[in-house]
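Complex shown without one protein chain; remaining protein chains in place.
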Amino acid sequence: MIVQKLGANFNYVIATLLFCIGLFTVITKPNLIKKFMGLNIMEASVFLFIVSVGAVREGSAPIVVKGMEKGVQFVNPLPQALILTGIVVAVSTTALALALMIKLYEQCGTLDADELKGMEE
Amino acid sequence: MAGVSGHFPILIVVVPLVGAALTPLIGHWRRRLCMPWAALVMLFTFAMTAFLGVRLSLHGPIGYHLGSWEPPFGIEIYFDYVAALTFVIALFGFLVIIFSKRYVEKELEEAKISTYYTLILLILAGMIGFVVTGDMFNLFVFLEIISLSGYALIAIGGEKLTAMAAFKYLLVGAISSLCVLLGVAFLYSITGTLNMRDISHMLTLTDATRVASVALALFIVGFAVKAAMFPLHIWLPDAHALAPSPVSALLSGLVVKTGIVGMIRVLFNVYRINGPLNYGPVLNIMAWLAGITIILGAFFAFFQNDIKMMFAYSTISNIGYIVMGLSLASYFGIVGGLIHVFNHALIKTTLFLCAGAIIYKTGYRKLADLQGIGKKMPITMGAIVIAAVSIVGIPPTAGFICKWFIILGAIEAGKPVLAGMLLLGSLFIVAYYVKIINAAFFREPVHEITEVDEAPASMLIPIVILAIGCLLMGVFAYAPLAFIRPAVTGFLR
Amino acid sequence: MRKFLIFLCLAICWVVFLSAVVEMPPFGDPANITNRHVVPRYLEEGVEEGGASNIVTGIILNYRGYDTMGEVTVIFTALAGVLAVLKREDVKTSTTMVATSPVGPSLIVTTVVKLLIPFIVLFAVYTILHGDVSPGGGFQGGAVFGASMIHYTLIFGLLTYMRKIRLAVKVPLESAAILSFAIAGFIGLFFGQKFLTFLMPALSHEAQYLLRHAMLLLIEVGIGVATGIIFGSIFASLEKVERI
Partner (left out) sequence: MLWRLDIILLLFLVATALGVYVTKDLMAASIIFSAYSLTMAIVWQQLSAPDLALTEAAVGAGVTTVLFLITISKTVRRED
């Protein structure tokens, strides 16, 4: 029963799994660039989750074409509109983080979290 | 609502945003005009929030439908009693900009000045937008504006450790924002809407309580990071202590409060205390964590010798008070917590601006180097004393009233141990402010700081205004209750 | 050891998520609450009310226009943040890695890029202007436009890029998105409507639709240009090497 349910909601299963993989990368990898790749994986996984919420089986893209007959099943357009904003937020965060990393490397000469921690004391 | 005043709920967000967008242009043209421009924009915003505050107290909450779309379809701005916080944000933002003038000229490179004011206006606009919005996804968007400008402002000084502090904050902050976004996603999947009041209504119809609980947990974790609650507080001390002082004042006084406002929105406006989901255990855990936050924050603050580090840890401790008050979920607890939001914003802004003035004049930030500073900078140190007295909570001051309310709330909720934790935390706080005052007034100077005199007027005026504010909050401590009481009644309905 | 503990924590996390996923409405079912509550209005009236046959574009610009305004602010904030950390590139003090690289770009690469760039920009313009009838819109087109500038800078170096797009042009264009939103919003206020309203009942039927079309176009172009220029500026700021 549970397996069947999970199979039906396979997209969510993968999205949450990717979220956890990304978080694992962020926490365990010492390299800051790698940490940020992990964060980007997390971000994309959350977006996948939200898009999946709006998906409809056999639904067509929410673009109305002239001459289309009434009663076509569209997918839910709202999550798509949200994720468009989300993608912008993600790339903005990444840009700022990478700028900070370049600055950090100029100052400290390393991007390893453990070494940086040692430098702090 | 006739005329332009009907549009104030959106203009308080748009005016600083447009101001921020125009600041680089003005900076490109005449660099010196950036600061007067930013101050003018914030003054204008402040006037509008004051007007809205008066209207709120007379006529109750104001809704504003953007683009004329009615709520579940479009985005709604809902200027309710919690949104009265915008008044504080705009006022303090204005004072911080005035204070920044001399500080920025000395500490920052020429080329970064216009960027600095742009970011300050963006963070203020973000906070105002965050507080007034009535839409869950919009909340996330404004949370990101606040966070991104916050990270950048910490690192703007360019000293050695600031980039690291900013990066630490960014990493933790980005994860917490994602938690909030995932929470929104879970909630959307079972309610099909993003408007807060509509979600709250739809939650009563759904039976997917586990999804709702997971979403709640994600929200709490996300906002607890922003508010720096134990054990998610690790980023705060470095970030707040290493940022330029006016920025520390904004971050510590106002930005951490956005985490609190987020929690209030989720706990009391979306899920509702008497709603379908019984989240008593969550509140219980939060109350205990808040108790630990109070004690640990105060404890670490006592052992710091950098004054800004001390104030930063003190912020953690005070966030503990606020969260404890809220999570008691009783009338007195929430009232005490909400008064403390206002109160702590006022006090911590004063303290960090004073610290900024001292660092500006002497260049020292360790307590040992600052011995005897009280005689050289009497007004600044006097303001610190006033702020310290009110945060410690000696009876006629505002600090006393919130602690009293929170303790009453703890006893009302049948958790006297929490009240004990609160008192223990207060003892530590007394101890470290005594340490500062002792060093400043009753020790002989170790360094030759004879030529040091009082800070320039553009720094003193905001400090004096805020210190007078601290005193007035003591006398009229019940004034914020005009907004808080109806807010809490609404939460508990 | 520490790694294993974190792994365990996250595994528990995942299981908690799964327990929620089991309870979630089935994937892709048209009867889900998400497809019944708010969205039908968008699908049925969206084309008429939003003025775009691409309903996603309609939502972005109309129903959730305020979110989009926040979105362009976020990207503007990111640029301000990058400049706060790294400063803007400067003709006098910066050089690029292309210039410092021992191997210059080969003839084949430069020729191909030179030929390709106009087409990429054309595609970007197409995407921006056709956002209302096909997939695309201001941000998508702007990203493509920004990518073309990045492409160009990577091959021809920062100095050429700086000569082509001067600071006096760049600074106003970076703010263009927020400002175009504000202008469109204030037009609404001028006609006594709410902020970001595009249809003014005060006008005649045709004038209303014409004005809405103009405002939506203004916003789309504003977003597109600003996004492209901002991506270019962020890239240039990251890529510059301080000349010693």
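Note that the chains are named A, B and C in the order they appear, and that numbering of residues resets to 1 at the start of each chain.
Heads up, the rule we're going with is that a residue touches a chain if its C-beta (ideal position, glycine included) is under 8 Å from a C-beta of that chain, and two chains touch if they have at least 3 such contacts.
Everything numeric here is computed off the predicted structure, so don't read it as measured data.
Across the complete structure, the visible chains that the omitted chain touches are A, C. For the chain left out of this panel, the touching residue among C:32, C:53 or C:140 is C:140. Contacts to the hidden chain, counted on subunit A, fall at residues 10-11, 14, 17-18, 21-22, 24-25, 29-31, 33-34, 36-38, 40-41, 44, 47-48, 51-52, 54-56, 59-63, 75, 80, 83-84, 87-88, 90-91, 94-95, 98, 101-102, 105, 110-112. Along subunit C, the points of touch with the absent chain fall at residues 54, 56-57, 97, 127, 135-137, 139-140, 143-144, 146-147, 150, 154, 231, 234-235, 238-239, 241.
The definition used in the following text is that only the chains that are shown with their structure count from here on.
Subunit B and subunit C have Cα centroids lying 30 Å from one another.
Subunit A and subunit C have centres, each the mean of its CA atoms, that are 17 Å apart. The residues of subunit B that reach two or more other chains are 137, 141, 144, 148, 151-152, 155, 158, 163, 166, 188-189, 194, listed in rising order. For subunit C, residues touching at least two other chains, in rising order: 17, 22, 24, 34-35, 38-39, 42, 64, 67, 70-71, 74, 77-78, 81-82, 85. Subunit A meets subunit C in the complex at residues 2, 5-6, 8-13, 16-17, 19-20, 23-24, 27-28, 52-57, 59, 61-66, 73-74, 76-82, 84-85, 88-89, 91-93, 95-96, 98-100, 102-103. Across the complex, subunit C is touched by residues 4, 7, 10-11, 14, 17-18, 20-22, 24-25, 28, 64-69, 72-75, 109, 111-112, 115-116, 118-119, 122, 125-126, 129, 135, 137-138, 141-142, 144-145, 148-149, 151-153, 155-156, 158, 163, 166, 186, 188-194, 202, 206, 208, 210-211, 213-215, 217 of subunit B. Against subunit A, in their complex, subunit C makes its touches with residues 3, 6-7, 10-11, 13-14, 17-18, 21-22, 24, 26-30, 34-35, 38-39, 42-43, 46-47, 53-56, 59-60, 64, 67-68, 70-72, 74-75, 77-79, 81-82, 85-86, 133-135, 137, 139, 234, 237-238.
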